[in-house]
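For this depiction, one protein chain was excluded, whereas all remaining protein chains were kept in their positions.
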Amino acid sequence: MTATLVTVRRSGARRRRIPVIAIVGLAVLAAACLAALLAPWLAPYPPDVPAGAGSQPPSLEHPLGTTTQGFDVLSQLLYGARTSLGVGLAVAGITTVMGLAIGVIAAYRGGWTDSVLSLLTNVFLVLPGLPLIVVLAAFLPPGPSTIILVLSITGWAFGARLFRSQALSLRTREFVAAAETAGMGRLRVMGTQIVPNMASIIAAFVVNQVVFAITAEASLEFLGLGDPTTISWGTMLFWAQTGSALLLGNWWEFVFPGLAIALTASMLTFVNYAVDETSSPRLQARELVHRFLGTGTRSSSLITPVRRTDASS
Amino acid sequence: MTKTQRSGLARRSLAGVLALSAAVAMTTACAPAGGSEGKSATTALSLVAEPPGGMTRTFNPFSPTARWAAKSAMYEPLMIANPATGKDEPWLATDATWDAAGTALTVTLRDDVTWSDGEPFTASDVAFTFQLMIDNEGLVGPADEVLARLTSVEATDDSTVVLTFGEPFAPARDAVLAQFIVPEHTWSDVADPTTFPDENPVATGPYTVIENFSAQMYTLGRNPNYWQKLEVPALSLRSYSGNDQISAEVAAGNIDWGGLVPDPDKTFVPRDPEHNHYWWPQTRSVSLQVNTTKGALGDAGVRRALSMAVDRERIIDQAVWGKSDPANATALPEGGFSTWLDADVVDEYSDAVTLDVDAAAALLDDLGYAEDSDGVRHAPDGTALEYSIVIPTGWSDWITAAQVVAQDLTAVGVKVELQTIAYDSWADEVYNGEFDMTLYGMPSSPNPYSFYLGAMSQETLAPIGTQSVVNAHRFADPEATQLLQDYTAITDPDAQVAAMAGIEARFAELLPLIPLYNAPDFGLYTTTRFDGFPNEDDPYAPLSLQLPQKSLLVFPHLRTV
Partner (left out) sequence: MLLLLRRLGFYAIALLIAIAVNFFVPRLAPGDPASALVAKLGTGADQASLESLRTAYGLTDDPLGVQFLQYLGNLATGDFGLSISRFPSPVTEVISGSLGWTVLLGSVALIIAYLLGSTLGIVAAWYRGSWFDRTVPPVLIFIGSFPYFFLALLLVYVFAVGLGWFPIGQAYSMPPEWSWEFVGDVLWHMTLPVTTVVLVTAGTWTLNMRNAMMSVTSEDYLALAEAKGLSVRAVVFRHGARNALLPSVTLLGGMIGAVVGGQVMVEIVFSYPGVGMILMNAVSAHDYPLIQTLFLIITVTVLAANFIVDIVYVLLDPRTREVTA
């Protein structure tokens, strides 16, 4: 029996459609990633060498202006995208993999394994995230690698709980039982039966994590807990603040990195909402709330209602 | 859901929001408007002197983190070394002279000073203070460095104290005179002076009355028994979360006396050109500190080449908005050391600190450090000249300066990479000799002796493996050591100046520290409410609040406008 990719649908009333905003969002994101990858060719100046007089407003020569120290803002923005997006993707990747591994294994194996892994997950869930991030970031050597490490340590638990809930409900499905009866090994069952059926949840989670990581990274670097000699959107804001850009009236130095972060984050969020639009809004609301609050208290009881489309509703 | 039902739902929530907003608006309207800062707004002088974060009610002046108010508005020293005039201003003491042997210092005190609680200030308080510091190791004060040399402290009468040292040590006079004095009648009952919070200090200073105190602000009222006249009735101090907040407050005109605001010609003065002023005298310098135990960096010629490769003007432009000057080869700015600086030495060694990339490259070539195909120079034995320069995170002006240094040195073939690390780690690395390069900020001092002692004397040299704070670059020169030792025996001021010139020349010759730029002492003020601040036209005292004790010189001059 083949596994059916299950999509969640409300009882036939609305069809799944991808709103315009999601397409726009994806396009903007693709452009951002492309720009980041091609930064060395696209950037008009090197980002870490003064390229002109300081504090120049946007002009033909410097489309986004120059910083107080004379760096070209556009070039820094492009190079900075590499670091910021890189950190975002790295954190998303690590937390997703960790969350999947721990969550699915806990759900599938059950028993003692589940108890231990769930305890671990819940402890990390309940520890206050931001203070922990701040303390860790302050005492480890500054730099993007530390930020990735710190954000991953504090971010994986949410995914683990989410994926565990999903996997729990999927575990009892017939196709899983059938696969087991057919002699498929546990690992293969998890990998080929359970995980693929969580695709949309996983995708939503990944996107959420990228948003979270980009913003958190910028915040940490703004606080001075990053490495100011690297170039990222967050360090651009750090230097803007240190150089009192706003006080001097150099709004471009401050606004453009912030815009970059906001555009990226909001486009990702739109994509997520569009994809999720067909999920149960109530679940989504609850998830959103927990995401916003950054906590989870109903540790073991959040289960995603998943209904099959080809069954008679 | 029908329209009416939806509208009911909506109306309810809307009403809630509106009600809350109305409540906020109403109470906000009752709040003091505009820039008024509270009841004593027009009579209290607001200044910036507290570190970020919540404040606690502790005024113990001996704490390593003693607050500005304790040292510069409450407790007073015997004399105040005024960097602006280069003289010692008599304060609680009127005179301090060595005896013929140079081992006994007789300090004569003022006789018209009373403590803020009315008790008279006498010599026994002075003797008590020094004894307290000797008995309690954990107390920190300006006299620390000479306590070990003291054999006795005695109050011979109500206005005279005699401090006797084991052997002649002229610099002890400055250390003793800078020491603040605490009252015997309150401190003698304290169980553990090191952990004593001193919440209600009894002191001789101008502002000792704590009118109110909370985590974000406090007000200090005039000492009713102060021995000088004061016009300003109170000081108001707040704690802000960081420099940007402070700059915003300064720009908004809420600060009467502050320190640094970035690029003040653009952000501060134009807002009120008639009243807003800033004054940035240069009394200290910042130098490049290299670990002289690391191969090529131990070579004075290499250090001179490095010195010639750095564009000091560019550092100044970027780190302090162009408002400073390059340091001279003695590392002593004219502004802080006018009596000591020898113009001939400055002239003779000016080449060593002037930008000349070609000469730097040629010198390195001559010394045998050839460039390889990557543009990186190698020592004759093959080691590459590749270093890192470490700066504490958050010290943005130093980070900026270090960036320029790294770029300039890399351009002549000495590859330098900038690293920022947490302050504790930085201190650890530097003081344990594990670093390559860093920056060194000269401590404020009226006399260059201690700076040069730390720069090149055998007395301060500690081998790698032991901690060294003052001589982190681990350098010692026999000739300099001798000159410095000779200096300590001289008590005649003119002879001291002459001897110091020789020390300066030795420093400029060897460049154990490579002077970069003069660090301005940041100070600003606005005369909308108060007047009488020192500035470049009337430099009677430093304006900077970063220099402890010096503000005491300013308070008697301030007037309400």
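A and B label the chains in the order they appear, each numbered from 1.
Please note the rule applied: a contact is a pair of C-beta atoms (placed from the backbone, for glycine too) under 8 Å apart; a residue touches a chain by one contact, two chains touch by 3 or more.
What you see is a predicted model; the values in this text were computed from it and never measured.
Contact with the chain that does not appear here is found for just one residue of B:265, B:424 or B:536, B:424.
Contact with the omitted chain, checked across B:212, B:383 or B:560, is made by B:212.
For chain A, the list of residues touching the undisplayed chain reads 10-11, 13, 21, 119, 122-123, 126-132, 134-136, 138-140, 169, 211, 215, 218-219, 222-224, 237, 241, 246-247, 254, 258, 261-266, 269-270, 273, 280-282, 284-286, 288-290, 292-298, 301-303, 305. One chain is missing from the display, and on chain B it is touched by residues 1-2, 5-7, 9-10, 12-14, 16-17, 20-21, 24, 27-32, 34-39, 51-58, 60, 63-65, 136-142, 144-145, 148, 194-197, 212, 214-217, 219, 238-242, 244-245, 248-249, 251-252, 254, 394, 422-429, 431, 443, 450, 454, 467, 469-470.
In the analysis below, only the chains that are shown with their structure count from here on.
For the pair chain A and chain B, the distance between C-alpha centroids works out to 45 Å.
Considering their complex, residues 49, 54, 68-70, 138-139, 141-142, 224-225, 227-229, 239, 241-244, 247-249 of chain A touch chain B. By the touch criterion stated above, chain B contacts chain A in their complex at residues 244, 247-248, 251, 261-263, 266-267, 318, 393-394, 396, 399-400, 403, 407, 418-422, 425.
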